[in-house]
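Every protein chain of the complex appears in place save one, which is left out.
Take a look at subunit A:
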């Protein structure tokens, strides 16, 4: 990829997406950067602390109240001062949702109740406020929309309200069963409108979209990535998988997109932005809209590169590349959420359904991706996956003529360095091999010598007769002339 498109790219640090506690799962701004599990633990601790403090406060308040009452009995003058002080304190405590001792004890006595546990799941008050504002806005829009349909609108609103009131009692059911309930509700409402209300099909579709928006905005926090499923685990698995495949190039996937072209690079960035943005939407239809927008940008990128409209043979590899490059957060959770709670007719038919199916194909392909899929040898694939090496940069010949000379030279140098590095590694390996061979050889020789010594031990036999002096038999030694004496000459 060019330096330009590298600079244009979206830089979302993965650490920002993960849980603050470092457990490896995704964090969520709604849970102050924690994952659902850690948030529950943190919230539970905070709540226990709060309950403890509230107990102490309640006792203190009760003591003060008794003292105030006692002092009011003894002196009328002092009473007003003490009481005003008490009132002031009481007012201060009101801001912490503590009004009277009676209310306090009734609240704390339910500490372990089911309701308390459910509250612990909910986000902090500020987030709740934010959510309720959005929910209220959506509800208002929904009511305003239904007003235009008069009697049918009233009927739809009544059914929707009943459904939303019934759903909290179904939270103990599995997510698949909750999904089934929602799908049944969609189907029943649509059928009733068509048969009883005689509503035209195009209007039914519009109403169904609004119903989905209304109910899913309310149910989102309970049904998106629920704890009863392994969605979070799947998210982490696909995220790790995509990270491990960071080395995959467009050429390997046969992607017909040239990111050197600025317009194409822009389209790629927009496509990545859209697929990442999907996670921020609450309504399945809005998530689908993000996928569709992403797909349109991909088609544009291919069209600009090839100068002709793209086919499915071009589109799917490019979508896979975009997913690999973007590594969208909570990808599996989003796919599952759309599958479970989107209007079914949207998923299997229509443009949104087509692009969503392609995304599912892309994710399935990434999960199964192997050496053959990328036209690589198994050896190369394993090396790239383990991070030992990465595919060589493009040769300088493939650079467009208008590319900066400095950049060309830099990549050329980097290429040379990588080649030198490979050669050095090869030499080091050979040297180590030689050293090992030498050690093995010396060890081998020593072993052979040892074996021979053991096989043929050296025996030193004692002599049969004692050794005599060499000259013992020379009896005529004494007849020898005396040794010569040195002569000194004057001269």
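In this section, contacts are C-beta pairs under 8 Å (C-beta built on N, C-alpha and C of every residue); 3 or more make two chains touch, one makes a residue touch a chain; residues count from 1.
Just so we're on the same page, contacts and distances are computed from a predicted model.
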Name of the absent chain as recorded in UniProt (options "RBP11-like subunits of RNA polymerase", "Trafficking protein particle complex subunit", "Ras-related protein Rab-17" or "Anaphase-promoting complex subunit 11"): "Ras-related protein Rab-17"
Hidden partner chain, touching residue among A:163, A:220, A:315 or A:381: A:315
Sole contact to the chain not displayed, among A:168, A:344 or A:387: A:344
Options A:201, A:262 or A:444, residue touching the unrepresented chain: A:201
Chain not shown: contacting residue from A:303, A:383 or A:412: A:303
Interface residues of subunit A (partner: the chain not displayed): 179, 183, 187, 194, 200-201, 254, 295-296, 299-300, 302-303, 309-313, 315-317, 332, 335-336, 339-340, 342, 344-345, 347-351, 353-357, 360-361, 363-365, 368, 372-373
